[in-house]
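Note sheet for the following structure.
All protein chains but one are shown at their positions in the complex.
Read from first to last, the chains carry the letters A and B; within each, the first residue is number 1.
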Amino acid sequence: MRDVAVVAFAQTRHTREDAGLSETELILPVIDEVKERTGLTRFGFTCSGSCDYLAGAPFSFVSALDAIGAWPPISESHVEMDAAWALYEAWVRLQHGDVDTALVYGFGKSSLGDLREIMTLQLDPYYLAPLGLDQVSYAALQAAAVDADRELLDGIVRRSRADGRANPYAPDLPEPDVADGPVAPLRAADLPPITDGAAAVVLAAGDAARELCERPAYVRGIAHRVEPHYLGMRDLGRSVSAADAARAAGVGKGPVEVAELHAQFPHEEVVLREALGLGGDTVVNPSGGPLAANPVMATGLIRVGEAARRVLDGSARRAVAHAANGPCLQHNLVTVLEA
Amino acid sequence: MNRCAVIGVGQTRYTTKRRDVSIAGLVREAALRALEDAGLTFKDIDAVVVGKAPDLFEGVMMPESYLADALGAAGKPVTRVHTAGSVGGSTALVGASLIQGGVHDRVLVVAFEKQSESNATWALSTHLPFSASLVVGAGGYFAPHIREYMRRSGAPAHIGTLVAVKDRLNALKNPYAHLRIPGIDQAMVESTPMLWEPIRYLETCPSSDGACALVLASEDKVTGTPAWVHGAAMRSEPIFRAGRDTVSPQAGKDCAADVYRQAGVCDPRRDIDVAEVYVPFSWYEPMWLENLGFAAEGEGWKLTESGATALDGDIPWNASGGVLSSNPIGASGLIRFAEAALQVRGMAGEHQVDGARLALGHAYGGGAQFFAMWIVGRERP
């Protein structure tokens, strides 16, 4: 496989309320930032991730193209998935060998609608969606199946919020309390904040990576796997697909200094640590993770960016990023980044 | 870049309402036919790529999550592509990319739309507050651009009806086609009302339920009769650029130039034997003939008028009946790509173009700003 690296990453200062910006306006600052950082204005390939139902209108990605200076016309595609999958598509495209750089971006405004209910719409439309089974409810079912120690979960939430307060891009959240959540066993503080935001990553292959960046974060492994959709037809207590993806990406081939996990609820971190085989020495979600900032459709891409940032700034030699899609960690993407 | 070939094609029949199947059942019908064509089962597949247009059509958000099980994808990577109307084509290109990049050997590509679960005009005309758009459906959007084409080219008014008739005659030879209109002729088309003048009712595409699937393989895993990918390209341009040519968008020209260069095509009319081009309104045939370099600017309508694009012409366009005869939106682009593959595999049945060796598959979407194309051939590139 061709050497491909993350050479730049930018994210918005995520907000908890809609500022009324259009898609174009939301992504513009992060596009500007990665262009400035790499000195590039044109890319060999461009790919983005977003979701029409979050925006409340079809084709929400169309106007985003107006932000990136797509003239002359560009080679471009879009996934209706978290933008981490757009990064995967771009990585595959760079393997062809005919282009050397790719721009990847993702954006989402979860504040416009009722995220819990919008996420019901991704469920089987015959047996699950008609029940009104919402995002917090199915997450709670998984939490019950995982049945993790409450102190362990509380520790994850406290750590995530504290790290989030140190992260200038995450909104400030208070110290968690022990208030009940809307669906037990989840507590109120186990829920990720509603967040709007965007992120962009530049990938570069071969010589271009070294030319664009002093210390590229090389993608040494990247893989994703899905598992059955129906909650009652899989073991919710673990994530077989995350473990498969981690194995395929080669997570276990070396020590993992930092892992950025797309864990929107603390029990998901417990499941993912086990699935990825992360030990106690791995620092998990130093950015605060999705429990500190969760701009849906960009959250997974931000995990890649945050993990890469540790390699780019020299604070880690080997980092892992994880992104998830679908209900209860149905679909998992794992990326191994190395100096 | 690794070589890639189409080794299996599966289609459902296209119709207004497929009342007999669930969404998963519809998608599986195409997927299982493609696997059967390739002589494979789900177990042989490394990855699945799913494409469809807006999720509002079925009211199921990101349905690849629900459909993963139905496509034998458990334990595999699944990708969902959405690039507006061009999505079917983009889905094939994303699948081919996995093979060309050396990541996988066998990829299942599926695109579908079950428009009858809601209503396409509703789903496409959902306007956000504060937006002032007066566009009603796709016809309302494209009609002014067709009018501008007629003004610039001086094309006579009956050209649109010629395409409407030609594609429906071809559809009579395609067992999967949705619109099969016995006795279709110019008078019948001209007797139908103007919906969005200058577009008449029978000059528009239908609203269909349906799915299409391809099995793609790397060179080592080719079985049966392959259609080799000779070129693949996507291009997009911003919709609100000042001075944008909406009649012949630059992105379409650039995408064609890229795919021709890869496939060694110098003169598309001479070098390509058959083209499946996304023509949802009949006037887009002459417009795309020019945009894709089959005719000089302003001359596309003359090619249509001469009969060159008919099934027995020198460069048949949409031998399958095209989008004008079957339009499950998210799948429509993939059907173009699949029909191009069927032609060079010599497996297009009654609408086979004799001796087809090189074929173009084309899709476009958004405000004619997203383009996806491939060229497939009988010989290994």
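To be clear about the criterion, a contact is a pair of C-beta atoms (placed from the backbone, for glycine too) under 8 Å apart; a residue touches a chain by one contact, two chains touch by 3 or more.
Throughout what follows, contacts and distances are computed from a predicted model.
Undergrad: Tell me the UniProt name of the left-out chain, picking from "Aspartyl/glutamyl-tRNA(Asn/Gln) amidotransferase subunit C", "DNA-binding protein", "Intermembrane phospholipid transport system permease protein MlaE" or "Sarcosine oxidase subunit gamma family protein".
TA: "DNA-binding protein"
Undergrad: Taking the whole complex into account, name the chains on display that the unshown chain touches.
TA: Result for the missing chain's touching partners among shown chains: A, B.
Undergrad: Among B:6, B:34 or B:56, choose the residue that contacts the chain missing from this document, as touch is defined above.
TA: B:56
Undergrad: Specify the residue from the set A:133, A:223 or A:256 that touches the hidden chain.
TA: Final answer for the missing-chain contact: A:133.
Undergrad: Going by the contact rule already stated, which one of B:102, B:140, B:224 or B:381 would touch the omitted chain in the full complex?
TA: Looking across B:102, B:140, B:224 or B:381, the contact with the absent chain belongs to B:140.
Undergrad: Return the single residue from B:3, B:180, B:241 or B:269 that touches the missing chain.
TA: Residue touching the absent chain, from the options given: B:241.
Undergrad: So which bits of chain A touch the chain we can't see?
TA: Those residues of chain A that touch the unshown chain are 18-22, 24-25, 28, 31-32, 35, 41, 53, 56-57, 65-71, 112-114, 116-118, 120-121, 125-134, 137-138, 140-141, 143-145, 180-186, 228-233, 236.
Undergrad: Extract the touching residues of chain B with respect to the undisplayed chain.
TA: 17-26, 28, 41-43, 56, 58-59, 69-74, 114, 116-119, 122-123, 125-126, 128-130, 132-137, 139-140, 143-145, 147-148, 151, 193-199, 238-244
Following the convention adopted for this analysis, only the chains that are shown with their structure count from here on.
Undergrad: At what distance in angstrom does the C-alpha mean of chain B lie from that of chain A?
TA: From the centre of chain A to the centre of chain B is 32 Å.
Undergrad: Where on chain B is chain A touching in the complex?
TA: 1, 22-23, 53-56, 58-66, 68-69, 73-84, 90, 93-94, 97-98, 100-103, 123-124, 126-128, 233-241, 249-251, 254-255, 258, 366-367, 369-370
Undergrad: Under the touch definition given earlier, write down the residues of chain A that touch chain B in their complex.
TA: My answer: residues 1, 46, 51-53, 56-59, 61-63, 65-66, 70-81, 85, 88-89, 92-98, 118-119, 121-126, 129, 223-230, 233, 240-241, 244, 325-327, 330-331.
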